[in-house]
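Of the protein chains in this complex, all but one are displayed in their positions.
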Amino acid sequence: MRIKVINPNTDEQMTESIRVTAERCCEKGTEIIAVHSPIGPQSIENYFDEYLAIPGVLQEIIKGDKEEDIDAYVIACFDDPGVPAAREITDKPVIGIAEAAMATMRFIAPSFSIITVLDRSKHMNEKLARELGYSEVLRSVRSTGMSVLDFGKNHAQGLAALERESRKAIEEDKAEGILLGCAGFVDFAKEMQERLGVPVLEGVTPAVKIAEMLVKLNYKTCKFLSYSFPEVKSFIGYDNAFSDVALFKKR
Amino acid sequence: MRIKVINPNTDEQMTESIRVTAERCCEKGTEIIAVHSPIGPQSIENYFDEYLAIPGVLQEIIKGDKEEDIDAYVIACFDDPGVPAAREITDKPVIGIAEAAMATMRFIAPSFSIITVLDRSKHMNEKLARELGYSEVLRSVRSTGMSVLDFGKNHAQGLAALERESRKAIEEDKAEGILLGCAGFVDFAKEMQERLGVPVLEGVTPAVKIAEMLVKLNYKTCKFLSYSFPEVKSFIGYDNAFSDVALFKKR
Amino acid sequence: MRIKVINPNTDEQMTESIRVTAERCCEKGTEIIAVHSPIGPQSIENYFDEYLAIPGVLQEIIKGDKEEDIDAYVIACFDDPGVPAAREITDKPVIGIAEAAMATMRFIAPSFSIITVLDRSKHMNEKLARELGYSEVLRSVRSTGMSVLDFGKNHAQGLAALERESRKAIEEDKAEGILLGCAGFVDFAKEMQERLGVPVLEGVTPAVKIAEMLVKLNYKTCKFLSYSFPEVKSFIGYDNAFSDVALFKKR
Amino acid sequence: MRIKVINPNTDEQMTESIRVTAERCCEKGTEIIAVHSPIGPQSIENYFDEYLAIPGVLQEIIKGDKEEDIDAYVIACFDDPGVPAAREITDKPVIGIAEAAMATMRFIAPSFSIITVLDRSKHMNEKLARELGYSEVLRSVRSTGMSVLDFGKNHAQGLAALERESRKAIEEDKAEGILLGCAGFVDFAKEMQERLGVPVLEGVTPAVKIAEMLVKLNYKTCKFLSYSFPEVKSFIGYDNAFSDVALFKKR
Amino acid sequence: MRIKVINPNTDEQMTESIRVTAERCCEKGTEIIAVHSPIGPQSIENYFDEYLAIPGVLQEIIKGDKEEDIDAYVIACFDDPGVPAAREITDKPVIGIAEAAMATMRFIAPSFSIITVLDRSKHMNEKLARELGYSEVLRSVRSTGMSVLDFGKNHAQGLAALERESRKAIEEDKAEGILLGCAGFVDFAKEMQERLGVPVLEGVTPAVKIAEMLVKLNYKTCKFLSYSFPEVKSFIGYDNAFSDVALFKKR
Partner (left out) sequence: MRIKVINPNTDEQMTESIRVTAERCCEKGTEIIAVHSPIGPQSIENYFDEYLAIPGVLQEIIKGDKEEDIDAYVIACFDDPGVPAAREITDKPVIGIAEAAMATMRFIAPSFSIITVLDRSKHMNEKLARELGYSEVLRSVRSTGMSVLDFGKNHAQGLAALERESRKAIEEDKAEGILLGCAGFVDFAKEMQERLGVPVLEGVTPAVKIAEMLVKLNYKTCKFLSYSFPEVKSFIGYDNAFSDVALFKKR
């Protein structure tokens, strides 16, 4: 089984962390193809970043289906950028790490908080949680005030900030689980869990495992109605990456 | 890994179907212990049945932790009877088949309908879907008008009824996935999927796979707050099955 | 008129308090039959307790219909355990004290808070309030940190804790009414009301009065669809208490 | 005990029907004072009618408190016109017939539909049901297409229209209870119930009984925050009916 | 174009402030007819005030259509009193200042708080915001504790109180826009905006501009179903202001 894990930003170091995390949790027979987006921002902290990251993600999915014989895709950013579009252009399972983390947490805790990077990013997490039906169980979104890149540079300070905000989420907001709201936090989950005593999940691990499950069970994305293959039409720009979109339906 | 799959009703034939389904989908290293509740109703179609099935489910979980070295539990009835209580008395993962089926379907379809047995059972499915946050994506709950036991007796008629109601769900209600809303329907999923062309899930398979995932990742139920072990107190009746509840905390 | 008030736990002292409260508020022509569950936990503070209390409640209702010529039932625990099942097995009115308290409060206050026993019990109250449509008006659920049995042992300390949390609910959460979220609190309502100056309700009194109202008006539970009598089927265990369930339909 | 039942429109015949209904259901010791609004529309079928009916209702409440020694008020129109304002100007219980009917129905049926007069009136019923927290259980609002005054003129045709729409609500919308959504329908409830076989409630009866209950228990409207007595200020017009509003606080 | 701006209370000074604000923002070709209600309260701070203000508002709209050749109406109180009734009796656009302010704010900020006068008034704002679909974006309603008339008397103290509560809304509740929740606050918007650095809107200005827009585009209120002209019927009282309501349909 080949699972392609796409880091929607262009940061190599984060892609490497994601790859290590994905390989650590996957089955022996699973091959992880970890890539980052060929175009887009260095990190994703706002809607501008998110939207500019999506075309690169979609390119990687098209490439995955055409050239790489991929069985399932993981989109490794906690805003789940482009997931509905990705589900249109392939019938292979596509999993966002935020939706995977939230769905998994619900099996072991009745409520949770998300710890994110910047104050501004909270809007995106709250919107996504609401869309996915978690309004009643999301206790809070708390931010560390550190950017994605700050975390990359200063591991110890990042861990301290995550712990501080998580404790507030648990004690003040009564969260019974902590979701690490950035793919850049994959390295912190284990230690955080030990420190806090409540479930602490990053999203890459659950997403990879769910992808494996769907592939094994041969579950495919519904191609009736909303997620059917895109209509054939002309595309301009993107170095012609999407100009042969007509081919979708042929596959 | 040892996963105990508990059929909350007392029907042997259904337990056997569930066992076969669980064993078909699990990993090689997974041992399935399929049991039915020692006390309770022959089938679960209303709240009365559901509540009388729960004590037996809880007994099986206590026994599983005490005597059987179980790693995770699946409660194999589409009403997820007793799931919150089960999560209180063990820190091993507990998965209801309805919550597993709904969570899994969401990764491959943006909406779904549930096909259940009797008209009266719709109330329970709607309530559960709402509690779990699926109000916006649940297109409809449709019933076949056949009881659980009717299905056991007449496979062909059951399949026809399921197909008929599923087609209405797809065509009239615009459902993009079908959930088979009874553990007694495990045998129908594959053929239904072929006939309908949209994802068709029964819940036992997703629940077993999610249980496997949680065990492998060593994710445990949160023991802070809502799901902490029950307080020590005296219990009367139930042939003393719950009288040593004080022991929970010792483990 | 004969109203059976069922304490779902097995505590005699609490049953006696409930009986006194019910008799104090009922009409002259009303006879109160106060009982506690024959099987189950000594107190109800979590889902485990709740589910193990339900079969005993259902036994008492079946006995009430068969042997005691009961006109209506009150289930006297603030989690309303088993109410939907109880409505299936009898066409006599069945009233939970939480639903009665919330419905009554709404006629005299636009918002309210619930004061409960333990932190963990808040989850149950919030879930019930949401199910019953009170999300918008429930200001908070606050807990005293004292168990049900602690309250029984130490009246003065219990009253102080209830007052302290109620004042926080009024001042910080802007609650305009206080619901005492445990049948063990029936003795505190009058004094609390005097101290706080906002409406303070325990649930037994409203539930008994609503039961009286429904009986006088000859309003019966709807037997079409969701609450129709349970289907005939075999039951195992429970000392055969439910084995003649087939008789429901005959009545 | 003296309960004032206020018909917010100016129709004498409807006031008389309401009075008969209230007296039929009340206790022996209860005196029903049934009046209609001194100013306003002949019937209430839209927001214009509703708002013009409210000042007359408020006048009757002020008069009730000042001159008539009233213990509780019932506002007998299914739009519950002016209920929050009424709760501000008196601390005696004020009950709207729609809120009373919906709260009562919930104790005997898990869902309901409302049958109203005109198509246009549905908007008001849906809005009120949503405000009161009944969105999930309101199956539909159906209209007969007959005006309030048509019903007064043609009893048989009215009954037929109500039955026709109620049957659709039960069969097509799966309503498990029927609320007669107009105070002009009080005479139809008994016969409708017999014909339909599901609970059929008009609102006057539940409202009177709930008013009696609140008076007996000495429950008063919360005077902290939202429903505290109105601030002292000058009023113009209304033949000085509200010019001594300053007196509220003195009482 | 002639826009009638109706102050629903009877305060001349506030009407004058509203007129100045409306004239400052309107187009050259727009004539502002600013009036206050002929009957009703001096200010609106609770439901009692609100309901007694509505008949005067409706009178002014009827007069506007009959005698003044008005093109659109603005109801200048932040509770939007009588808006649905006003939309029934005219097909000219009717705009409430609260709905205008909330709709406008949403184009420039993803969330907002409302600053109102008294604690008690918060209930009305929350209810209106919920009805209009702003539950998810309303961060808080905060009150200054000063009455409408206090603001009129003490400009500096009012400004200080508004600033204090707005800062709390921004810093503690994370509001990204501030709505001044009283027509008496029109004079404060500009200075507040400068002090706070986030968008600060009073409602009169957006309402006048939206009214202008609707008139220019010749958009009229839908006369199908809910807002169709009221049915012809007799009215008592109100000095016969509504007795020729039958004329609506003729126009």
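Miscellaneous remarks
Chains here go by letter, A, B, C, D and E, matching the order in which they are written, and residues are numbered from 1 within each.
Convention: a residue touches a chain if its C-beta (ideal position, glycine included) is under 8 Å from a C-beta of that chain, and two chains touch if they have at least 3 such contacts.
The model shown is predicted, which means the values in this text are computed figures rather than measured ones.
Here the missing chain is touched by one residue of A:Ala34, A:Ile89 or A:Ala161, and it is A:Ile89.
Interface with the hidden chain, as seen from chain A, comprises residues 10, 38-43, 45-52, 54-56, 58, 82, 84-85, 88-89, 118-120, 122-123, 127, 131, 147, 149, 225-226, 228, 230-231, 233-238, 242, 245. What chain E contributes to its contact with the hidden chain is residues 25, 84, 87, 93-95, 99-100, 103-104, 106-111, 132-137, 170, 174, 176-177, 197-199, 201, 205-206, 209-210, 213-214, 216-217, 219-222, 224-227.
Basically, only the chains that are shown with their structure count from here on.
Its C-alpha atoms fitted onto chain E, chain B is found rotated by 180°, rounded in steps of 5.
Judged by shared residue numbers over all numbers used at their interface, chain C and chain D contact each other through mostly the same positions, with over half in common. Residues of chain B found to touch two or more other chains are 84, 119, 122-123, 225-226.
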